[in-house]
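Sharing a structure with you now.
Of the protein chains in this complex, one is absent; all others appear in place.
Showing chain A:
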Amino acid sequence: MSSVAQKSGFGATLWDWLTTVDHKKIGILYLLGGLFFFVLGGIEAMIIRLQLITPNNDLVSAGLFNDLITMHGTTMIFLAAMPMLFGFMNAIMPLQIGARDVAFPFINSLGFWMFAFGGLFLNISWLFGEVPDAGWTSYASLSLHSPGHGIDFYAIGLQIAGGGTLMAGINFLVTIINMRAPGMTYMRMPLFTWTTFVASAMILFAFPPLTIGLFFLTFDRMFGGNFFDHTMGGNTIIWEHIFWIFGHPEVYILILPAFGIFSEVFSVFARKRLFGYTAMVFATVLIGFLGFMVWAHHMFTVGLGPTANAIFAVATMAIAVPTGVKIFNWLLTIWGGSIKVTTPMLYALGFIPSFVMGGVTGVMQGAAPLDYQLHDSYFIVAHFHYVIVGGVVLAIFAGLHYWWPKMFGTMLNELLGKITFVFFFVGFHLTFLIQHWLGFWGMPRRVWTFMDGQGWNLANFVSTIGALSMAIGFTVMVINIIMTTIKNERVGNDPWGDGRTLEWAIPSPPPFYNFPATPLVRGLDTLWIEKMEGSKEMITPAEPITDIHMPHGSIIPMLMTLGLFIAGFGAMFHQETSWGLGVLIFGLAFTFVTMAIRSLKDDLGYYVTKEQILQDQENIKRGRN
């Protein structure tokens, strides 16, 4: 950032954001994109809960209700939770390891645009009035049976977004393996970087199965395939296996970065080194491996037979062990710490009991015989919301408050942050705790309405009130964000005052080349070590300041994705229209042309000169005094 804010026109700013390959800006794009879809998914959730507030309600029709639950789940997992976590990974992880950017800035931007266009594609289904309606799991017999283009939107939209996710994952892996600053050994990496690493490795292995499954589904629905059609020799169960071979790792891809965020927050605000760092790393890796061995626990009732069920039940329960290790390490990190209850810390403290409850219900469901009772009941809904909202969403909110100053250079209001927490946290438990009992009392999940006199009325009413409270909390947060942005009070390097990791050693937001000179890392909690030694500059440079080589921005990633987006519509309409095939070919050709341009035209990048860096340094110093 040539920190003198140059006044530039709206067009230039827009162009800058469309073409950016800077990891910090892409991080912000991911975060805002994720927030947008979080709002959409949230509105869908509110309508679902309002429909279920009383028995025999007819706020929405049964068909629309199916659309709503499907889009709610799909949006929340693929378009809200993952992108927001990617936002933090992009913005923060390179800073934590002392890198100037991710390994492949161009691919990073491509990953973002694929997410954005994939999400757009999915949601355009609302305009067509033909919306995915077979649940976020889209089980094959049902999804093949679904009329209209709804499921086509699901298959193609997720294919595009999923490709972006895979690219982002590979990019993070290469970045962490190759671009750590001198001295940043694996066992000195902050936990958020570690969890990013393991989650990315899981993406690498889990997303190809999803890609294949979605292609099968696409062929079955749009190109006359019969992979899942048993009347033609296909097998409908394969979809379930493929989906869950992806799906279970996916839930850990979501929760591991959340664990990483909380690990940072705990040690910063307890002002203690993370307890059991080695055990934490080991547990993260172990969870990553075990996460691939348990997918069939989603299919206990399919009829795999007692042997298979027993094996998968035992494997499932094994995951609870490393998870437990983590919980105890967090507790022991807080233990005896000098605790500062800031907003992020509040979320972290709320996370522990909430997530433990979700873990316990998970182990209950992991017991195959019991799962025959629980499966497809509201108990399942309660379980996964306890882990996903009580784990992932709380972590996203914690990360949002914790890293907001680093990403935007302003500090979210603490009082409003705490108000958000209270409304959201109380609302969350109000909504989902009672759903465990709704499950016990026999209410099935994914039902449009229910009849009077089954003893479910009060519980459903309470649940809806809780959802309203969550919505109020979220609204307060949005107000907080808007107010903070308008006030625009700039903050320094380490606004929390207790930062331990490298990102807090540089300005907020950092200059676009991050580090004037690559830092030398001398141990875990790099910045903390410097602070303890009374270092003034807070960074020990590993090299003299020299010219820095940076990549140019590029519009090509967006155009490349646009081609796929167009091809998607072609694939969808080629059966009933004459122009479909042409559009499909045009879209793909367009993408290939952009790929060719990218390959043939080298981007040689440019240099930030030493003089400019020194000048920036000087400006920053002068600004500080």
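Assume a residue touches a chain if its C-beta (ideal position, glycine included) is under 8 Å from a C-beta of that chain, and two chains touch if they have at least 3 such contacts; residues count from 1.
By definition in this document, contacts and distances are computed from a predicted model.
Participant: Which one, "ABC-type dipeptide transporter", "Multiple sugar transport system ATP-binding protein", "Cytochrome B6" or "Pyridine nucleotide-disulfide oxidoreductase", is the UniProt name for the chain you do not see?
Facilitator: This omitted chain is identified in its UniProt record as "Cytochrome B6".
Participant: Based on the whole complex, identify which of A:59, A:304 or A:520 touches the chain you can't see.
Facilitator: A:304
Participant: I'm checking contacts with the chain that's been left out. Which of A:415, A:458 or A:604 qualifies?
Facilitator: A:604
Participant: Return the single residue from A:100, A:241, A:326 or A:436 that touches the missing chain.
Facilitator: Candidates A:100, A:241, A:326 or A:436; residue touching the omitted chain: A:241.
Participant: Write down which of A:205, A:461 or A:586 is the residue touching the left-out chain.
Facilitator: Hidden-chain contact among the options goes to A:205.
Participant: Of A:32, A:62 or A:177, which residue touches the hidden chain?
Facilitator: A:177
Participant: For chain A, which residues reach the chain that was dropped from this view?
Facilitator: Chain A touches the missing chain through residues 177, 201, 204-205, 235, 237-238, 241, 245, 289, 292-293, 296, 304-305, 308, 604.
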